[in-house]
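Note that one protein chain of the assembly has been removed; the remaining protein chains are unaltered in position.
Per-chain numbering from 1; labels A and B assigned in written order.
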Amino acid sequence: MSSSVFQNQSSHRISTHGVGSVLRSIFAYRISCVGFVIILMLVIMAVFAPSIAPQDPNVQDLYHVLEGPSRRHLLGTDDVGRDLLSRVIYGARVSLLVGLISTAFSAIIGVFVGLIAGYKGGITDMIIMRITDTFMCIPGLILLLVMAAALGPGIHNIIIAITLLGWTGFARIVRGQVLIIRELPYIEAAHAAGASGFRIMFKHLLPNAMAPVIIAVSMTIGGSIMLESAAAFLGLGVQPPTPSWGEALRIGYSYLEIVPLFSIAPGLMITLAVLAFNFLGDGLRDALDPRLRGEGKKVE
Amino acid sequence: MSIKPKNSLLQVNNLKKYYPVYTGMFLKKKIGDVRAVDGISFEILNGETLGLVGESGCGKTTCGRSILQLDPPTSGSVIFQGKDITQLRKQELRAIRKKIQVIFQDPFGSLNPRMTARNIIGELLIIHGMTDNKTEYHEQTDHLFMSVGLDPAMADRYPHEFSGGQRQRIGIARALSVKPELIVCDEPVSALDVSIQAQIINLLQDLQERFQLTYLFIAHDLAVVRHLSDRVAVMYLGNIVEIADRAELYINPLHPYTKALFSAVPIPDPEIERTREHLLIFGEVGSPFHPPAGCKFHPRCPFAKSVCREEPPFPGKTIDDNHWVACHLIQ
Partner (left out) sequence: MIDRTMTPLLEVRNLQTHFFTDQGIIRAVNGISYDLHEGETLGIVGESGCGKSISAFSILRLIPNPPGKIVNGEVIFEGTDLLQLSDREMCAVRGNKIAMIFQEPMTSLNPVLTIGHQVMEPMVLHQKIGKKQAIQESIQLLSKVQLSEPEARMNSFPHQLSGGMRQRVMIAMGMSCKPKLIIADEPTTALDVTIQAQLLELMKGLTRDIGTALILITHNLGIVARYADRVLVMYAGRIVEKATAKKLYSSPSHPYTIGLLASVPRLDQDLKKSLSPIEGQPPDLLNLPKGCAFHPRCRYRIPKCFTQSPELEQISDNHEKACWVDVH
């Protein structure tokens, strides 16, 4: 009796069909709601940067370098007299771009690899997973350094490097899901129906393995923004004069005692962006996967 | 086996399904087999229902899966319409899937939760190219919905919006969609409540009449099997121990295990149930990994003799045309 009542409950919760219900579940949890609003603001900032930014971020004003906040420069100026507020606003472009594109690539590669490994099993699975393990052993920053040394710094190489680091997580998640799902009766039913391997993978396994992928996407975007900032901080990211938070942090760091805002402002932005994506991911996990919820012990 | 009826649709000959067991971390060494199905033979006639009963672990589900080629047998043959289907190539096997369909036990797990009922039912039509355009697809699936007693207006809902009995109807409609000749029903009603169970049983009987279906009905509930089947095979630990027409089997069970099974099923009537004789057997079902020597039932058999401990009771004895039993004690 009890189990059947509760079963219905959980199936109500997990039932997420389409984008609409994912959005609905985002708003069901306060924490993901906060994350979502911050992300929305960052995206607006990045897309409409030319209209929002008070000044051109690349115009140097050597008469006003390293100034504190003033009416003309709300956050002050940097070491060559550029408006810091405008540079921070434009900086969102690089961070979000790198975060979104590298995560998209990671997810596509990882999902595909994980799906094949989990579905095929046996020797295919073993080889694929050993390759994945190898990639997971590579320390992130060292790969960034090596890539920059070999291919030169720049946004493309940063995206490639972050993708190389990120896809393994997706592959593992999807493989784990597929290993569970492929034992379920409806997969057996698909086999009995005469469905092809391709159909079983993309029609039956993938849609049912997507919930943790959606969560991981959100978390990975945050991580990628972090990595991009780290790379920029080491001077390996986008090249000047393109505004970037990591780059600003790196230069501002030298003038920390003179104009603290120079490094605090971009630093805060990085923190805020990473936090927002993690919040969203946390909330999504609560919504999509009730088993992992903090208060999971209580029967709902 | 000696039952030789005409018009056989499916013949299973000495079917075996062993699952190897390995030990060791790096150098895997085979230490034996789990003998899930250990050499069974039977025949299913056109238009009949063959019941396959037994307790959990007796291999009845594995037998069904082997016939469906979901779990290819270790040895033996499965001859469907005169053709051995254990040796088919992928394309040929897909054609067979159109003719042999399956209904699963679990009405919650056997439907993809991310597909609408219509697409679940219609999937086979698409896979086997039996539908030309969207309108036709809609008509066909609506029709299937109605034939299993569901309202086509609900076709575009997802599985979790249906009750257990309705989901099982969806599973049945899926199996029917390709107009199969044989349906393997693997415990199709055991997960359902009694009032719903009766609805599904009646539906299965009704559909059999309307579409001239042949069923292999796998279940552990003897009363349900008796109600639905024309002939019944009883399995114990990977072997069939008795096959007979249902009337014959229920009136005159010969194998001690069959007798024990019947007497263990309580009859819902206190007057009869409390006065009839009960043959209780003791002990637990043996392990298919280390099956007992001789007759596999002998450790639990109240009538076991020394011959039962030493020799397997095969090839069994034919009592008359419709009754076969594998027991040393039957002369």
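Quick note on the criterion: contacts are C-beta pairs under 8 Å (C-beta built on N, C-alpha and C of every residue); 3 or more make two chains touch, one makes a residue touch a chain.
Everything numeric here is computed off the predicted structure, so don't read it as measured data.
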Legend entry - Option touching the unshown chain, where B:His128, B:His220 or B:Arg309 are the choices: B:His220
Inset, instruction - Check each of B:Leu45, B:Leu70, B:Ala198 or B:Ala304 against the chain that is not shown and name the one that touches it. - result: B:Ala198
Legend entry - From B:Asp84, B:Glu136, B:Asp156 or B:Glu273, residue that would touch the chain that is not displayed: B:Glu273
Legend entry - For subunit B, the residues touching the chain missing from this view: 55-56, 163-166, 193-199, 201-202, 205, 220, 222-224, 226-227, 246-247, 250, 260-274, 278, 280-282, 284-285
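Basically, only the chains that are shown with their structure count from here on.
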Inset, instruction - Express in whole angstrom the distance between the two chain centres, defined as the mean CA positions of subunit A and subunit B. - result: 49
Legend entry - subunit B-touching residues of subunit A, taken from the complex the two chains share: 7-8, 11-12, 14-15, 17, 184-186, 188-196, 199, 203-204, 207-208
Legend entry - subunit B residues touching subunit A - in the complex, by the definition given at the top: 68, 70, 93-94, 97-98, 101-102, 104-106, 108-115, 123-124, 127-128, 158, 160, 171, 174
